[in-house]
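A single protein chain has been omitted; all remaining protein chains appear in their positions.
Letters are used for the chains, namely A, B, C and D, taken in the order the chains are written, and counting of residues starts over at 1 for each.
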Amino acid sequence: MELFLQQVVSGISTGAIYACMALAVVMIYQAIHHLNFAQGEMAMFSTYIAWQLMAWGLPWGLALPLAVILSFFGGFAIERIVFKPIQNAPVLSHIVIFIALFSIFNSLAGFIWDFTIKSVASPFGEGPFMGSTLLGKHQAGMIAVTLVMLAMLWAFFQFTRVGLAMRAAAANPESARLVGIRVETMTALGWGMASAIGAVAGILIAPVVFLEPNMMLSILLYGFAGAVLGGLTNPLGAVVGGFLVGIIENLAGTYLGDVGAELKLSIALALIIVVLVMKPEGLFGRKIVQRV
Amino acid sequence: MTDIAHTDHRNPGLTAPAYRPADAPRRRLLSGGNIVTLLVLALLISIPIYSKGFFVFQMTQMLVYAIAVLGLNLLTGINGQFSLGHSAFYAIGAYTCAILVELGGVNYMLTIPIAGIVAFGFGFLFAFPALRLEGLYLALATFALAVATPQLLKLHAIEQWTGGVQGIVMFQDTFDVPVPFGLDMDPGVWTFYLTLFVFAVVYVLAMALVKSRTGRAMMAIRDNPIAARSMGISLPYYKATAFGVSALVTGIAGALNAIVIKFVAPDSFTFFFAILILVGMVIGGVGWLQGCLIGGLAMLYLPNIAEIFDNVVLWFAGLFGFADLLPSGNALQQQFIRLSGVIYGVILVLFIYVAPSGAGGLIRAIVSRVKRLTS
Amino acid sequence: MSALLKVENLTASYGELQVLRDMSFEVEQGGVTTLLGANGAGKTTTLRAICGMVRRSGRIVLDGQDISRRATEDIVRLGVAHVPDGRGTFTTLTTEENLHLGAMARPNNKAEIEADIQKCFEFFPRLKERRNQQAGTLSGGEQQMLAIARALMLRPKLMLLDEPSFGLAPLITRQIFDILADLTKETGTSMLVVEQNASLALELADHAYLIETGSIVMSGSSAAVREDESVRASYLGY
Amino acid sequence: MELMRTKLMAACAVLAISTTAAAAGTTVKIGSTNAYSGPASAYGQIGQTSAACFNWANDNKILGEDTIEFIPLDDGYSPPKTVEQTRKLVERDEVVLTFQQLGTPTNSAIHKYMNAKKVPHLFLATGASKWGDPENFPWTMGWQPPYPTEGEIYGKYLIANKPDAKVAILYQNDDYGKDYLNGFKKGLGDKADEMIVAETPYEVADPTVDSAIISFKSSGADTFFNIATPKFAAQAIRKADEIGWKPLHFLNSVSNSVGAVLKPAGLEASQDIISSGYLMDPTDPEWQDHPEFKDWLAFMDKYYPDGDKTSSFTVLGWASCQTMLDVLKRAEGDYSRDNIMEKAASIHELRVPLLLPGILIDTSPTDYYPIEAEQLMRFTGEGWERFGDIISAESE
Partner (left out) sequence: MLITDGPTPVISIQDITVQFGGIVALDAVEFDIREGEILGLIGPNGAGKTTLFNCLSRLYTPTDGDIAFLGNSILGLPANKIAGLGIGRTFQNVACFANLSVRDNVRIGAHSDSRSDPLSDALRLPWVRREEQKIDAVTADLLGWLDLGDVAELPVGGLPFGTQKRVELARALASDPKLLLLDEPACGLNHDEVQELETIIRRIRDERGVTVLLVEHHMSLVMSVSDRVVVLNFGRKIAEGTPEEVQKNPDVVAAYLGDGH
């Protein structure tokens, strides 16, 4: 029973990693209705920027916000420079651009900072959280930041004019134009925000998995899985989905014997496919009814 | 403005359509397309005559990749279903071949069709859950398949057949592919011709399929599923068939890959390879099967294009006289190799800028412009 | 009377398909103008062309300003509110959020916007009851009301209304047209109305144009048009 | 196609230049593949160091008038790509030998090919045991101590010092992990089944190994064998410390770099870890004044300034490159493949820079394991403290 509890808590703390990333995935999905394969690499690159700023002697209280802001403008610029010129190209060409961005960021990070792991200090300090052996301070901090980010996102979309405009632009671009919303700007803004959220996620994840150019490779996949499981249109669902994926993966690895340990990723993925087949809109997603 | 102004824009004189019987479809032997096809075929056949072992080997690889691109294109380009998981079917083909040859003692040439059939089975079965998924969700499900493939291949329980993480080394005793029929031929050249033959057969059959009733039904589903249903086309049947056929072709490519490389291991079939096939297909042109050779070339050369960048830069440096500023020895090449991912990515972005619909779209645009200019 | 909107030689197409051919017409300041015509005649396209939502050529002048090359959102910012066919409701957002969106092109003056929302609720008490409901769950009539109210939130110079009666029961249609009549009287907003229901439209409008296959075939005062036989012919086929 | 032709022309041009240069001496072409892209790119530093080392050798005329042309290619750690790139090296560039190719699955893919082509396939950057099989594969030779040997050393140490240990093992689910695991079990002998209480594989694609460490703690294990690559090894060390699990910790030498593993994991947390080594650790104060170490630093500053001077990869690159240079020197201008292989298989008690004192390289036509000795060491919190004798499989 103690093992079970430990694995669940540990699942929650790895789940927090996925949840962070899933939040960024949902953000970009809202803006462009795509899964951005380069999202993880963008987050990794942002984390390197934060790390570099700290290595140059900036305190983390300055370095982290600065990295997040730089990431925001970076995301905004990517939309403007890379995607705007090809906005009418077929979907698959966009996917190829995602792959290209993935490759560029991964390789560039390795070129600049090389491929050995770097430790990133946790802003929340180290050691157990409130004397618990189950949860570290960083894990607790990470879960808290994820939830705060979720709340902030919710408030942004619910109570601000720009948030409302972004929702409108995503829901119905044509009508959005008809009320005077600059839809293209909203899309770029979505990129910027997704990139900024990704940066926060990266900075939170790096102390757990260590910073290196490939650190997001599998985390992004789990992030996708969490987002899809929870429903791509629902930030809360995505966060819950992320936690669920973490827990499922841990329990499968612990209780399904050798096969479970060898295949825990596959089992988690298979489960997600099953959910999708049963409920294509995700556990918490809204079903969109279409009339023919 | 109170008076009523009548303005009539109607054209006088009605033209009812005249009944002119249309010709049956014209099948000219010497059409532009056929000439190009023959030229390419001649070029391919002559490769071993004017080039050495390594280039022949590379071209063999290219043909294998081209078959894989063709397979994916049958699913995505013809039927409109996404897949980021074709490395899985490729792996199934490769392992089927390797296991049958090494453990079953089956003739390697025979394993090629068997690998195709096995892959067809997997593809057809995978299609059933996939039928419920569309677009993005299907892409994600297939991506999951690609990610899980190396893990499944390493699985302890099937290690006695798959060789686990060690994989399977093929042609243990002879080392090289045995050349049949007592032919006095270099095994590399023989493998090339075998691959070319399989490629040609697969290509011809795929073209025939696309131009047949089945192919039309698949394309109809891609263009407009609702209208397709109204034409009496069963969506589940044709979507599953497309998945199966696509897996079959990709599985054949996998089997050939095993024969060419003579080694299969889980690390050969990661999701990176699935993405590589996808990139190859987009570069060749989605829905344009002829583009598979261009896709194969892209898969072969693009990932390592950085290797020649130092030559390019040195050439420019010589031209503009800044050679002294460059690092000496192979330091420059080293830097470019470290940047290979950046170079690959930038080239992809530039390519999509120039040809948003791949080489196929570009070629069609050029051909139609030339036609317009000449007519 | 001066023209608020002047359209000259408007041509528009969807890809290869040319839908409008050399159309010229005007909307007068403070007046209601209607475009009549059978389905597919090009009424909707005309409105979309004014708003820059289809490829168009020709001259479109709003209040002395040439808008024929402007982007949709800029035209809206100049005070043109378009109530599209199918109403263009943001179905996943609430009624109140839809209204807020209507004011998106205005400066962000919270008090003024709040006051205007209250005014909208006075015009359409049904919307007040449904203010926190998702717009997609409203009935057709309510959605039409919402679409009109959302347009009003812009404090527009010109409202473009595309088939306000679409899919509504006669009683509701009647209600909506009554409200539109009140509105133009009270606020002095100019309107360009596209409508299938000729009798309703002619009742509301001062001036009417009749379109057939992308060209204007007739124009005149509502009263004059109402009496003309060709209207009947183009609608009922005799 | 066009691209191909320019490339061929460029190759011809290079060839032309090298033949004119041949008046002064011969050019020895050496090829290599490494993971410069993809998930294993961290190892790229090894190849980078070698490339720099050959530049150094040319500048310092280590081979007299003869020069080395080193051609490193990227295979992204994908076996089919390794085959392609190796064939490019052998058949197009016509290299005399390949050196220090990286990875077990990648080298497995070309194992047969190199031996069929009779091209020296030397000093591979992988410690799998299969590279020392002169009978079947006379053209392939490893360099590092084989993984199973090292695993066996830990096993034997455990039997001798803590026979009642309850052992938990974390291993990477591939050739490398399994080699270590098997060697370790061999070292434990009959008691293996009894002593091992938990054995968990992880995948390179896993984000963390935290869950395995938690299970280990609750399994009651008091000894931990950490067979993981640097990132996961560091995660395991930190997680164990975090949850207060303090086992007797064996860390495989692949990940015993202070700079690249222990420091990120936390020096405190790494206290008392046992590992074994055969190379000097560049962060160990003990070596800072050693002449070989100073030479290496000077080399790094001049020829590979971007290189990581705290990483064991750059040390390994330098030491194995020196081994290669020794073989070439002894070839005395006869760079035929047969001669090179013969010289590679007759290294006698060679000392190359940066090996731990007392460790020598020895090969013979029947012994294709150049380094078979290692020394156990314990982490003090600052550096490695070696203890006990040099343990050599050869001496048994």
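Note that in this section a contact is a pair of C-beta atoms (placed from the backbone, for glycine too) under 8 Å apart; a residue touches a chain by one contact, two chains touch by 3 or more.
Note that the structure is a prediction, hence the values are computed from the model and not measured.
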| item | value |
| --- | --- |
| Selected from B:41, B:110, B:157 or B:205 as touching the chain missing from the view | B:205 |
| Selected residue (touches chain absent from view) among C:72, C:98, C:184 or C:197 | C:197 |
| Where the unshown chain meets chain B, residue by residue | 10-11, 14-25, 205-206, 208-209, 212-217, 219-220, 222-224, 226-235, 241, 245, 287 |
| Those residues of chain C which, in the complete complex, touch the missing chain | 16-17, 19, 38-40, 140, 163, 166-170, 196-200, 202-203, 212-214, 232-238 |
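One rule holds in what follows: only the chains that are shown with their structure count from here on.
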| item | value |
| --- | --- |
| Taking each chain's C-alpha mean as its centre, the one farthest from chain D | C |
| Chain ID, smallest distance between chain and overall C-alpha centroids | A |
| Pair with more cross-chain C-beta pairs in contact, given A-C and B-D | B-D |
| Interchain centroid distance [CA atoms averaged], chain C/chain D, Å | 75 |
| Inter-centroid spacing, chain C versus chain A (mean Cα positions, whole Å) | 43 |
| Centroid spacing, where centroids are CA-atom means, of chain B and chain D in whole angstrom | 37 |
| Multi-partner residues of chain C (at least 2 other chains) | none |
| Interface hub residues of chain D, defined as touching at least two other chains | 37, 44, 173, 203, 205 |
| Complex contact set, residues of chain C against chain A | 51, 53, 71-73, 76-77, 81-82, 84, 88-93, 97, 100-102, 104-105, 108, 150, 154 |
| Touching residues (chain side chain D, partner chain A) in the complex | 37, 39, 41-45, 173, 200-203, 205-208, 210-212, 214-215, 218, 230-231, 234-235, 242-244, 259-261, 263-266, 306, 308, 311, 313 |
| Chain D contact footprint on chain A (complex, rising order) | 2-3, 6-7, 10-11, 13-14, 17, 106-107, 110, 114-119, 126-128, 133, 136, 208-210, 212-215, 217-219, 221-222, 249-250, 253-254, 261-262, 264-265 |
